[in-house]
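The complex appears here without one of its protein chains, the remainder shown in place.
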Amino acid sequence: MAEKIGVYVCHCGSNIAQMVDCKNVVDYAAALPNVTVAREYQYMCSDPGQEIIKKDIKELGLTRVVVASCSPLMHELTFRRAVEEGGLNQFLFQMANIREQCSWISENKEMATERAKAIVGAAVKRVAFQEPLQEKKVPVNPNVLVVGGGITGIEAALQLADSGKKVYLVEKEPTIGGYMARFDKTFPTLDCAACILTPKMVNVAQHPNIELISYSDVTRFSGYVGNFTARIRRRPRYVDEEKCNGCGLCTEKCPISVPSEFDCGLGKRKAIYRPFPQAVPNVPVIDREHCLFFTKGICKVCVKFCPRGAVNFDQKEEFEDLQVGTAILATGFDLFDASKVKQYGYGRLPNVVTSLEFERFSHASGPTGGKIQLKNGQMPQSVAILHCIGSRDTNFNEYCSRVCCMYSMKMAHLVHEKTGAKVYEFYIDIRAFGKGYEEFYKRLLKEDTVFIRGKAAEVTDFAQTPAEKGKLIVVAEDTLLGITRRIPVDMVVLSVGFEPRKDAADLARTFSISRSQDGFFLERHPKLAPVSTASDGIFIAGSCQGPKDIPDSVAQGAAAAANALSLIDRKEVTLEPTVAVIDEESCSGCKICLGLCPFNAIVFDDTKKVSRVNDALCKGCGVCVAACPSGAIEQRNFTDDQLLAEVESACASAK
Amino acid sequence: MSSNYEPKIVGFLCKWCAYTGADLAGTSRIKYPPNVTPIRVMCSGRVDPVLVMKALSSGADGVLIAGCHPGDCHYTSGNVKTIRRFKLLQKMLDQFGVERDRVRLEWISASEGEKYAQVVENMTETLRTLGPLNWDGGKEA
Amino acid sequence: MSEEPAERRAHELGDVFLDAIYAIPGGDKIKQCIQCGTCSGSCPTSYAMDYSPREIIAALRAGMLDRVLKSNTVWLCTSCYYCTVRCPSGIKITDMMYELKRLGVDFGLVQKGAIAPTVSKAFVNMVDNYGRVHETMLVMSVFLKTKPWALLKMMPQGMKLIARGRLPFFPHKIKGISEMNKCAGAMTGAMVGGLHPGGPSAKEA
Partner (left out) sequence: MESRMEFTYYPGCSLEGMNKAYDQSARLVSKSLGIDLKELNDWNCCGASAYMSIRELRAHLLSARNLAIAEREKKDLAVVCPACYTNLTKTNHYMGEDAKLRRTVGSALKAANLQYMGTVKVRHLLDVIVSEIGESEVRAKVTKPLSGLKTAPYYGCQFTRPLGDYDDKEFPTMLDTLLKWLGAEPVNFPLKAKCCGGILMTTNESVALSLVRSLLDCATQNGGEAIATICPLCHMTLEAYQGNVNKAFSTSFKVPMFYFTQLMGLAFGFSKKELGINQELISSKALLERRLEAR
């Protein structure tokens, strides 16, 4: 049967046309077998562009359509819809990518045109073999999994819960709150972080639609959009969340004191503890490493004093499967380890601290009760803040961490306000791009903060003049003066940058999403789909995608919630029909395919002695197709015939 | 052979990583030789050796198979199967007397536009030195 | 309009110098300099330089070669490599300084009265003739060429070293010296000096 194929070559303004001779491509296509019509147009994706296709289908009786334009990742769905609206099955359409992988990468118009012809020729050959397919619709489970209980995850969870959706919020620490709970003030408005965060944390705890699963993580994530199963591992707290009323008596009586992680080791906590007083859930956790019962089998003071009998040393790790339709990852970031940059003396010189340590010093409920002080307890009279530690540096991380300039200036303000000390900021460039940020920079200048344009070369305790005795000396070129300066100060704060979580690679694997080169999670599109991923139904928000400040993180948390809601409220999703099918006549029953399928989507029919695909589980990778020794398996829309036709033409038509 | 010989390469690119990475090279306007006709597959594990042999016998001078990095496969482990199949493929090439360098397996993530461009450039260069294949698919043998 | 000939020449050579620097391994990284000053702040001698290493890169990129050539910067580089290992843009600043020294010598554009190029040349001569460096001879030859009076000042120190057997009088000549020079001859003339065709020393070689 002879097909009637329509070929449409898009100029994409000048994006394609300036490097590919579109007229030449159209002439070439028009002469190919079965091609009824070949046209070129400025913007095929525009309404008039789509109208041309629809009109030709109706008037010329086209049976197949090829559009040569951008990447299918951009507009495949647009054109499929147009074809469907024109009255053809949408899978009788093929897209030829002559922009991303042809015009944009070429420098020679003749070669690019030849390549475009080969790509179009292959698509024309292939489309003739394509078959009409029906998409499968499946219902969407309205429950949402949110991973990570920092400000981003909290925002996403609350938005979803307020709209009536059930949310499972999984947090790996004993409390939600994330980094923000550890900060003192927030830039540029200087709101107290706790004052604006704690109410939200309490909302999470009390919301009827949120199930908070703290001290837990996701170990497996399977299924498909709308119908995922998440396996949750709950680590034992050794305190019964149902029974505990958060009175804190156990913590008070516990005889063991160890450095508090929450306070960066600057303060102490007990072996049974809440990381901070406003922790949510307000239930302590027992640290097995240090608890006397677990280390020596003695003590049990907490058991004795607990009025509700909530302490339970027998708790075990538990696994639970949750059914959800979508997931939002808001797993945040790690901070750069300042001890890697030896020249700044972190870990070697006392009074060289990181920005997070500074936050804890400055925090009213921190280890010093909000006093900014030196190791000897005295107030500093001069403080240097060093920007870009671990950021914008090919030796560590090449990217800019975006937030350090602003939080550095916030720290400078706090030092100024609380101690009156002289503050020096050593910076490369000041990046104050947000609302009210430049104004904050101006304010700091007015407050007599000394800005020295130059990345600090090193911090030393070797004094060369009497004025330097007993001080830390920051050495840097003042690039605006062109001289190297030695500035003696009492305290040095290292503004450390963001890094991907240490377990980001594992998490990306668990959820089948990609990471960008810097190691953060990769969004579907940097501008137009910033919280989506290549995996349908899985969204990312906040600093797990790249460094972000609080306003941006909150915005992304809400955006991810909106994306999830939009999916849920569609009630059903269509699945790509590109699944594998087994021809029972040809199947020899060798079972090779069974072992290859990573989704256990192939079952063996013992009575008929043939394999069969469960198309709800099949994700359409095609591994079984390539492996079947009898050629009994086909992948819809990627059949051998289609691919062989495409391959044959791809080589033959090129010059 | 004439000095303006341009090798023809068929690229089997997995939709999730390599194809997206190749798109990124374009979006970033990285320039590399336009010698590849890309063929999109869902997973590099779909690339049957028959498809590769078909490409070489239909006039391609080289074939590039590119997928997600091992461990990062969208389908968990499809690319692991690709690795095994690739070894078999190399033996087939040996039997037919086709140089191994003509068929390459590469891991290119969605963010490695630059790497994709380098791989294509490098491969085009290699094929220029190897010259045209002109293989009939072993019909004579 | 009233540019000194040397300055004009410096301007013309701006691109030549930049290309020469791009050509050394990793040399084109100077395009990515963000002018942060880490190099200059890390440099033990930058305080004595007319222009700091950061400013040298800025001047090179601006085509202001006269600044580079007139300054004492490159000859104050002690090869301590702090700039290189700390540079956040991965620029091999020390290697760049070597290249600038070679360019200056090859084009005869070193600062007037600079001793360092003389020392380096004496060093090269000695190695090319003997295969090794003989410290006594090197020091003597340099001071005789530059400031003979200084030799007198150094006498007491020298006597001490001689007394302790630490100043051998005669240089050792390696056996392979002629074959070594044959190897060097096997490299083309232009390559033996810097890589700078047109430079006077390229012709010498």
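Per-chain residue numbering starts at 1, and chain names A, B and C are given in the order in which the chains are listed.
The rule is short, and it goes like this: a contact is a pair of C-beta atoms (placed from the backbone, for glycine too) under 8 Å apart; a residue touches a chain by one contact, two chains touch by 3 or more.
This structure is a prediction, so every number in the text was calculated from the model and none was measured.
Enquirer: In the complete complex, the chain left out here touches which of the visible ones?
Expert: A, C
Enquirer: Of A:278, A:312 or A:343, which residue touches the hidden chain?
Expert: Here the residue in touch with the unshown chain is A:343.
Enquirer: Quick one: which of C:62, C:144 or C:187 touches the chain that's been left out?
Expert: C:187
Enquirer: For chain A, enumerate the residues touching the unshown chain of the complex.
Expert: 342-343, 348, 458, 460-462, 464
Enquirer: Which parts of chain C face the unshown chain closely enough to count as touching?
Expert: These residues of chain C touch the chain that is not shown: 24-25, 44-45, 48, 75-76, 78-82, 84-85, 92, 94, 98-99, 101-102, 105, 114-117, 119-121, 123-124, 127, 131-136, 139, 142-143, 157, 160-161, 164-168, 172, 174-177, 179-180, 182-187, 191-195, 201.
In the analysis below, only the chains that are shown with their structure count from here on.
Enquirer: Starting from the mean Cα coordinates of chain A and chain B, work out the distance between those two points in Å.
Expert: Centre separation, chain A to chain B: 30 Å.
Enquirer: Enumerate the residues of chain C that touch no fewer than two other chains.
Expert: Residues of chain C never touch two or more of the other chains.
Enquirer: Using the touch definition from the top, which residues of chain B touch two or more other chains?
Expert: If we look for residues of chain B contacting two or more partner chains, we find none.
Enquirer: Using the touch definition from the top, list the residues of chain A that touch chain C in their complex.
Expert: Touching chain C: residues 343, 388, 392-395, 428-429, 453-458, 475-479, 482-484 of chain A.
Enquirer: Residue numbers of chain A touching chain B in their complex, please.
Expert: By the definition above, chain A touches chain B via 71-73, 97, 99-102, 104-108, 111-112, 114-115, 118-119, 122, 505, 508-509, 512, 514-517, 522, 534-535, 578, 596, 598-599, 619-623, 625-627, 635, 638, 640, 643-644, 646-648, 650-652, 654-655.
Enquirer: Okay, in this complex, where on chain B does chain A touch?
Expert: 6, 8, 10, 16-17, 19-20, 22-23, 25-27, 29-43, 45-48, 50-51, 54-55, 58-60, 68, 71-72, 74-78, 81, 85, 109-112, 117
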